[in-house]
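Of the protein chains in this complex, one is absent; all others appear in place.
The chains carry the letters A and B, assigned in the order they are written, with residues numbered from 1 in each.
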Amino acid sequence: MKGMKVTLSWIYLALIYLFILGPMFFVLAASFNTETSFPAAFEGVTLRWYARIWDHQEFLSSAWTSTLVALVSSAVAVLAAFLAAYAISRGNKRENAWLSATLAAPLLVPQVVMSLGMLQLASLAGMGTGFWWLVAVHAVHNIPFALRLTLTGFARFDFALEDAATSLGAGRWTAWREVTIPVLQSSIVAGFTFCFIMSFVNLPISLFLADTATTTLPVVMYSYIESRIDPMLAAVSAILFVLACAITLVLDNVFRIRLVD
Amino acid sequence: MPDLKLTNITKRFDKSVAVDDLSLSIEHGEFVCLLGPSGCGKTTTLRMIAGFETANSGTIELDGMDITRLPPQKRDIGLVFQSYALFPHKTAAENVGFGLKMRKLPRADIDSQVKKALDLVRLGHVAERYPRQMSGGQQQRVALARALAIRPRLLLMDEPLSNLDAKLRDDMREEIRRIQKEVGITAIFVTHDQAEALALADRIAVMSEGRLMQIADPTSIYESPANATVDQFIGQVNALQGSIANVEGHIAHVAIAGGRYISGLDRQIPAGTPVLAMVKHERVFLSRLQPAAGENIFPCQVEGRTYLGASIVYRCNLGDQAMTAAVPNHPAFEQFQPGEAAFLHWASADCRIFRQ
Partner (left out) sequence: MGVTSLLLLPSLLMIFVFLGLPLVVIFMQSLQDNVLLQFTPPGIENYKYLLTRPYYFDVLVRTLRLSLLTTFFAIPLGYLAAMAMPVLKGRLANMAIMALTFPILAGPLVVILGWMALLPDSGPLFGPLVRAGLIRPPRILGSETAIVISQIQFVLPFAILTLYTALRQIPHALYEAAASNGAGGLQSFLHVTLPLSLPGVLSTTIIVFSLAASSFIAPHYLGGASDLTLTTLITNFVLGTFNSPLAATSSILLLVMMLAAMFMFVKLFGRFIRP
């Protein structure tokens, strides 16, 4: 009876993971396919689609733009979220429904709507959108994720550590630098990494708010797909997928990040 | 001159009063326990002395200097926390040296003082270990060494033994007392455990609902509590309700339910006043034969028996009153079974009378 339950659980989980991850393996496979169309039956192995990415300058330059936007917006999001998480955890507040609703709002409002609002705000102010607009909306959109991860860190943080540092002569900022931040390092790194990737692969916000100078990689992919889909796009996607997997595994091994406690 | 002086300290949180008009002074080199049930304000008092909370009114003086509004990092007060609060990312030596580093001492001085502090708590050999590589007792001693390394003017300890198991707790108790004497530092120790307070303290300050009930040496606290609250909190006590009938010399007679009279030490309470008469469990004797003479002799029925090893506790029924007697588990003392008839008696000197 118990054995059967375990076997069924294994089978079910295998199916679920197949469903969740399966489609991406077809992208991986297609990126190595010698066939020039997408989708296509598998013909043979080649690396030429990866080589071809280098011929498309717009992919490389937009990847750099994406990196910049992601770096700045994640730094902002994590900083804001860390401060908020500190206030929530240290204040030991009773569940404040309005506060948690406000802090979760960026997760619940569709990104398309958020970006449309910023677009209209910009035109109302007679300004063009661009790098900093992207950064702002990416950062706001990422605050709930960063907050979630830093709050998990604070849940295991003993605030007596700060009191101990203070009683030993450390000022508020020194206590943060010497104790709070180092102890919570892994949550901060995890928060930053997740925000970085979420921002790097984000399409809807960038689609609305990017100007010609700040076209991000997903926007370039989007406009590429509008005209044609070929295995080169699969190669770009495969790189993104492998990077995502690699970064997650590094987080697991080096920083022992736990998504659930 | 007292080392630490608290004058009329009051602390409110929102609407509740955590500490109410508390005054307390502690002499140099003294070991004082703040004792009371949880929520009595003892931890808040400690945190105000340490500087983590600011009193709404009143002053705190240390060595004659007003420190009421001084930030905690400038107070030079060593603190030992219930959770130890050792920095998990620093070794034992780095933990102990933290306060010295904050004081910007030269490297060599830090090293030698860290070594001295670790030797004091007999942990020189774990200097390079991280907290999670040490046992609870070791962590506790590193925390103590860390608090002492800054040569504080005062050592505060907040329930430092409550996370240790019973045997270790007894050892650490001795250890803390030894170190405190060796260093000659004034110490305040917060606890809710009366045995801990009785064993450790030069003086015990009993707190209840934010107020200081009594401060005295352990014997006085136990044998001559200042009021019913202290009496009830320290040790196990029988409390009998009644009213003063008359007074003869040092002895007051109290009328209790069932038309009985008991006698206890007079406190100059006028006749007719409702009072509580208190006798500790172990001061109540139980015997089969009626004692030949004396006060407070009542026939009773043994109703319950609890075997505690070192003593046996009997619940007895006097008709309208229930009383408990704790009898040493020793061949010199009689033993009883539930249902037996017996006589309860106690000396008037062991019975204290308080206004209700």
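Assume contacts are C-beta pairs under 8 Å (C-beta built on N, C-alpha and C of every residue); 3 or more make two chains touch, one makes a residue touch a chain.
Predicted model only: the values in this text are computed from it and were never measured.
Undergrad: List the neighbours, among the chains on screen, of the chain that has been left out.
TA: Contacts of the omitted chain with visible chains: A.
Undergrad: Provide the residue numbers of chain A that touch the chain removed from this figure.
TA: Listed in rising order, the touching residues are 5-6, 8-10, 12-13, 16-17, 19-27, 30, 38-39, 41, 76, 79-81, 83-84, 86-88, 90-91, 99, 102-103, 105-114, 116-121, 123-124, 136-137, 139-140, 143, 147, 194, 197-198, 200-204, 207-208, 218, 221-222, 225, 229, 233-234, 237, 240-241, 244-245, 247-249, 251-252, 258-261.
As a working rule, only the chains that are shown with their structure count from here on.
Undergrad: Mind pulling up the chain B residues that touch chain A in the complex?
TA: 50-52, 71-79, 81-83, 85-89, 98-99, 102-103, 146-147, 150
Undergrad: In the complex, go through chain A and note every residue touching chain B.
TA: Residues in contact with chain B: 158, 160-161, 163-171, 174, 178-179, 182-183.
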